[in-house]
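All protein chains of the complex are present and in place, except for one that has been dropped.
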Amino acid sequence: MTLRSFRDPFLVVLSLVAMWQILHELAGNNALTAPAPTLTHLWEMISQPRFLPHLRETALAFAQALLIACLGGVGIGVLLGGHRLSGEVAEPILVGLYSIPKITLYPVILLLFGLGMPAKVAFGALHGIIPVILFTMNAVRNVNRTYLRAGRALRLSPSQTAWFVLIPATLPEIFSGLRVGFSLTLLGTMMGELFASQRGLGFLLMTAIDLHDVETILAIAILISLFAVVLNAVMLAVDRRLHRHTAQDSGGKA
Amino acid sequence: MSKAAWIRLAILVGAVGGLEIACRSGLVPATMVIAPSQMAAATAGLLASGDLGADIRQTFTSVGIAIVLSITGGFTVGFWLHWFPRLRRAMDPFLAAYYAIPHFAFYPLLIVIFGLGALPLIVLATLFAMVAMIVATLAGLDRVPRVLLKTARMHRLSPFEEMWRIRLPAAAPYLFSGVKLAVSYSFIGVIAGEFILSTAGIGHEIAYAYDNFDNPRMYGLILFVLAVVTAFNMLVYAYERQLVRRRGAA
Partner (left out) sequence: MTEEPVPSLARRQEGERPVHARLEGITRVYPARASQPAVHALGPLSMELRSGEFFSVVGPSGCGKSTLLDVLSGLAVPTDGTVEFEGKLVRGAVPDGVGVVFQEDASFPWLTVEDNVAFGLRRSGVDAAEIRRRVDFAVGFMGLRDFRQAYPSQLSGGMRQRVCIARTLVLQPRLILLDEPFGALDQQTRLLMGDELLRLWRETSATVLLITHALDEANLLSDRIGVMSARPGCFIDIVETGWPHDRDSRLAERPDFGAVTSRLWSLLRTESMRAMGQGVRA
């Protein structure tokens, strides 16, 4: 990743900020505060000592949800991918779960876990675990049989086969799943925080929405978006690198 | 029905049955979850009473418009991004991170811009669903086999004909998976928006029932939404299976 590859996304960021400014001019302060004051407000907000507990709360919830989603997701995905029938049974259910508006299950989660951290973590994990399972399942199911035969021909033990053949073969696809899971877990955790607790960035956001504090709404949204975009860019680079050696399925541009 | 389908059915029946027993026996308090049979009864009651009519119309109209806009808009944007590789490369990290951005945070701002009512919700859901279609469009156009493009040149097709007769049909499976996602995300966007910040629509009704501790009504509504969305998605999948069967695997 050269410095040059930052240039174009940077230009996109500039144009987004420019569009932001223009929209502000058109829609007024009530709808959209201008970039400069908003970012200044964000900076002030972060530097206040009472901001830190909220940040920590969200970070904690997100980390736990992410751990569950990733470890649980990969674990379940491997099992479902390895056992053909289980995978076949489970896949439509998982795809169905992926497509429904999980917000409709939110009240159920609140009822089951009560208000507070567990609900947030559960909601976040629920969002993230499904794509991880699906991607992992796919990766394991589609391992090239020839690799396994080569492993047997070389008389590898099961654990050697797992470590030296299965993991490198499935890693690129599993990582893509983790990347998608990351974004969705973040989204789920944030949504969970809107109603489930008195602490955290989601709570701050909801308060700002209720008070119609546009500046704060934008500031928090920008903060989270920045975090998401930066981390996603890093993961995307890793993703590309992992997929570098996998065969592209047929041709590209003319 | 295949073996897997039977097992799946058995699992679902078992899960629902197990929940029914757990609820009826008091193992799971009614303040948490009500029995599935009661949920179904609630749903039936709600539909029969007809007082959900306006909400249903509102939600599904919003969803429908969002679906149409996100598919057409997403395809168009994806098409142009494919045409201008430099712009596309610049946008790549943002497209990848798009679904981590808390869209609902921008909802109040949309209300101020577009006023109250369904419009800001439709805009929100469309923006939410569009990127899935953009990504799928890009993937499809990328994966047109080079040999088919060479064939186009051998037949001396014009750029328009090449796009219409070769690139698009070749990309169709990917485009269709984009359509599937756009449909799902349109539902999710509208209902989530209604839940968080609205005064009408099914999502709002669910939140309202929750706030009022009206579990039967809440679960009845949830069941209704899940049933409709699942049925809709199953239709889309069935249609896709038909298409795939003709062409062989993509």
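Think of it as A and B in the order they're written, each chain with its own count starting at 1.
Following the convention adopted for this analysis, a residue touches a chain if its C-beta (ideal position, glycine included) is under 8 Å from a C-beta of that chain, and two chains touch if they have at least 3 such contacts.
Note that the coordinates shown come from a computational prediction; the quantities given were computed from them, not determined experimentally.
The shown chains contacted by the absent chain are B, with contact judged over the whole complex. Although one chain is not drawn, the whole complex shows that of B:Ile7, B:Ala139, B:Leu157 or B:Val236 it is B:Leu157 that touches it.
The residue from B:Lys3, B:Arg57, B:Arg86 or B:Arg247 that touches the chain not shown here is B:Arg247. Listed here are the chain B residues that touch the chain not shown: 145, 147-148, 150-151, 153-157, 161, 165-166, 169-170, 172, 246-249.
Basically, only the chains that are shown with their structure count from here on.
Separating the CA-averaged centres of chain A and chain B is a span of 18 Å. Every residue of chain B that touches chain A in the complex is listed here, in rising order: 2-4, 7-8, 11-12, 31-33, 85-87, 89-94, 96-102, 104-106, 108-109, 112-113, 142-149, 180, 183-184, 187-188, 191-192, 195-197, 203, 206-207, 209-210, 215, 218, 222, 225-226, 229-230, 233, 237. Across the complex, chain B is touched by residues 5, 8-9, 11-12, 27, 30-32, 85, 88-90, 92-93, 95-96, 98-108, 110-112, 179-180, 182-184, 186-187, 190-191, 194, 205, 209, 212, 214, 217-218, 220-221, 224-225, 228-229, 231-233, 235-236, 249-254 of chain A.
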